[in-house]
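Only one protein chain is missing from this complex, and each of the others stays in its spot.
By letter and in written order, the chains are A, B, C, D and E; residue numbering begins at 1 in each of them.
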């Protein structure tokens, strides 16, 4: 039993509130335990300068934390006048991950802007962000389909993310909260599709190392977590999830 | 009747959720109609460099909007690398206003950081921010008193803010939402104490002017609105409101 | 009698030097006591990007102080690499105020750049800036009329600004210098037309409050000060003042 | 056979020039095929502010490319005034990786600055940087030991990095050059010790995904590459490599 | 005869107004023809961090132009958020030049801040700045001597600056105005002491070259100009000039 009573392979309580903010095309408040992130998706009818005329769309993400999302107040990046390396890494990761399950040609020359704003942090903000951003993005694209601007929903699979790690006491564990994350020997973020394909894998031993055996145990835990998160996503998406599932079946034939 | 069915002297629906975020010393989600602001107050046990050794406290505020708080996505100030003039004006205003009802000597060499983050905007974000920040700050100071770090609650009066304006169709109106604000001939923000004293007055005729008679009508409306907002504040503060009211009585004798 | 021998309703010595710098289309050195500001107006034959094609003009202002305009040397904003909140507030205020007395459609797709550079400061730099900027702008527009580029002078009224405040010893006072400003309980800047219409009102009680009665007394003082400043403006403008006065008469019929 | 004649499991030609620049405590020019990186290590006798008094050392890295290291000239980050997300990711990665094989307590309150400057780029600049930085760092620490400032060389194992990927034509391949990297479906950077322990794993499917089977094949290739790179490191370090090897033996007993 | 009626070896009209601004320790408005620069000197009772404890003083300079000092409005460097290369060159030059005639040990651990603000530009702004800054600095140091804070005036010689150039029509000419500067084949700034010693020489052939013979002719002109400027400086300094002259005599014995 971990310090908060969870088993090593147990996710924290997951909660998803759809349409949390009224203005964005897609909006979700996602909760992983005490970690809460507002994920908003906006559609812009053009692509960045360097992609014009290619007939393809683009997905870009921004990530931020409120100063008191954390226990100690952090200085705003707007006050510092620059974005930290950590923030840049996370927002590049979110965009790259989502692009793996969107058919950018079907999207057409549009940009999807993903905004992940952490209002309360307790570890796993990047995995909650990706998991929530997938829903916000799908909701926004669903509106394009309903509005007749897109013929098909250009989503090829579900996408979710979860953290795994190696803990001194419990060995490999799933979905680390802040306390676990601070003391873990190894920290790994796994982004996967519902079919178990890896989209991104980032494992780090801060002042430590890990074996391939530990890697495999962590991946096993991650697969379980991802399956569970995808179930939550399906529930939140409702009817839209039927379209995603159909898209997946079609691909089996073509890929 | 205004476009949303309100009378000229009617506030929008006000809602206040206490302890919205778990980490800050004081936290409130305040709602004026469709405008929603997270107001967090943090206490730091030191003052800025230029005030050290004076035995007085300081209050400073930061204000920000999520990119999709608005109908059109706005670029993050952290991405632009600098804070806009509008943001600076608002955060200076919030800090200055709160300092008018705090006894900074009683506060001692501490800084209160106020963070107002607009998650959804529909006009009046600065007045909602000030009204909510007062509550968050009082909650945070109440914890200091309860924890024995402060002998008295250094709040001298309630403080709330509301907008008033001159509308082409309806004349002077109270608590403008975004549509009203966009077409108003005059826009004025009034910050007052519960005793009807003015703390700050900012009236602007953008490409227009206004008479002293119009000014007086707007101030009459503002006084009504402030009284109503203070009632909401008292309710949210619960027992702490008794201490504020006692503080006010004591001052009558001394001032 | 105030510390410098003035009555409570008395302006400091006002002095206006036309054509102080040779290059700008309109240039004035304005003096309020020991406060000296160079106000230059430049005309650019296009408007900012966001206004193109609307057939309207724009007025924008920049404000700065020489490092030794003040008693203690201040760091240049160019060295700090960013503009302070105070500077932004003032330059937004100057631009907004001037736009209230210019017919932007008559101006056509032109931008008027106002530069207010304080070479010596002793309180009231923003009110001196606005009062001087009105003259510099009118001189510049007068040249456009004389050069046949504009059919009519697009100025609808005189515009001047003055500070008022509440002093512990003397109560409400007009046109505060630096010493008075530093110790005032309330500080208010009033921008008015020659017809007594308010353009902007910014009253602040720093760590203090003020009553509506005090507000009214301050506005009475401000009206007197504005009338006197407008007389100085008329004298400086010479023949151009006849055109402004005619413009005002015409409006009476149309407005 | 790949387009440059290599087998799928073959590294490019590796070349290491010691003491390439005279001023740094440790300096190496490392070459992976046409990729050339100057790796310099500097020792500073203090740690960053946030670590003072802990009795531990710190390792930090900076990475940059000359504008014409690439085929198209890139704009300098000093000209842009900010560091790109890519650069930040790489320099954080280099520092984190090196910290995994240094005993920071043995290092004492010192900072090792690693500078990796790419003078010619053809893919794999980050893996060449890490592999070369390990040597430069060990050379610099060797000087501390020789100079009597350190009792033991605080290096616990060899550390090298290599890229692996999935190619449409050849499947899993080792040490991708620029052309291979541009068209790869999956790109993964593996950082390992000589004992086969993972320090960092970053696998990315840009607009694609990968299976756990592919992951394992890539890791097998990486292990071979790392072994070969460590041999090059040993040769470059000469006598110092004996000390590192001894350190490794001692750990077997203690860990 | 040049286009403005001057001979090739003739300075423009020089005018010096002492104590132009009231706050600085030393203040001068210097005029070279239509070029006008406010030169202010401030004394700070400490030196920059890197010089503390050496018992020596420091002199640093800042230079700026009002946006409409020029015929076309220039963008403020505070708006651009960075200082141009041209401004940096000029302010480094002013500081370096002044340091050549100040005994920094006699000055003690103080910083002299020189601010040169061009309010109207017509060529030669850097030479006017240096010539005026010398006077402002000497006035400020004179106050320190009079106030008993310094025993001796730490000025070792007069210092002035003038431009010379090669003109297509008139050959070598002295003190170029803007029109001459724009079309000159060679532009050279010469900074000299009253004794004819060179402090700084910067000659540039923009898209052109010059011979050593032309260099010598230009230096002859410059020497004449410097002598004349020093006479203006002596007149402006009044009694202080006697002390400078005495300082120069003493050095003859010691150097």
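Keep in mind that, in the parts below, a residue touches a chain if its C-beta (ideal position, glycine included) is under 8 Å from a C-beta of that chain, and two chains touch if they have at least 3 such contacts.
Keep in mind that what you see is a predicted model, and the values were worked out from it rather than measured.
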item	value
Chains shown that the absent chain touches, full complex	D, E
Residue of D:8, D:66 or D:243 in touch with the missing chain, whole complex considered	D:66
Candidate in contact with the missing chain, chosen from D:48, D:81 or D:238	D:81
Missing-chain contacts mapped onto subunit D	21-24, 27, 34, 38, 40, 42, 44, 62, 64, 66-71, 73, 76-83, 87, 113, 115, 117, 119-120
Chain not shown, touching residues in subunit E	82, 85, 88-89, 91-92, 96, 99-100, 104, 188, 193, 196-212, 215, 219
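Here is the rule we go by: only the chains that are shown with their structure count from here on.
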item	value
Subunit A and subunit E, separation of their C-alpha mean positions in angstrom	61
Numbers and ranges of subunit A residues touching at least 2 other chains	81-82
Topology of the chain contact graph, where touching chains are joined (line, ring, star, complete, other)	line
Chain pairs in mutual contact under the definition given at the outset	A-B, A-D, B-C, C-E
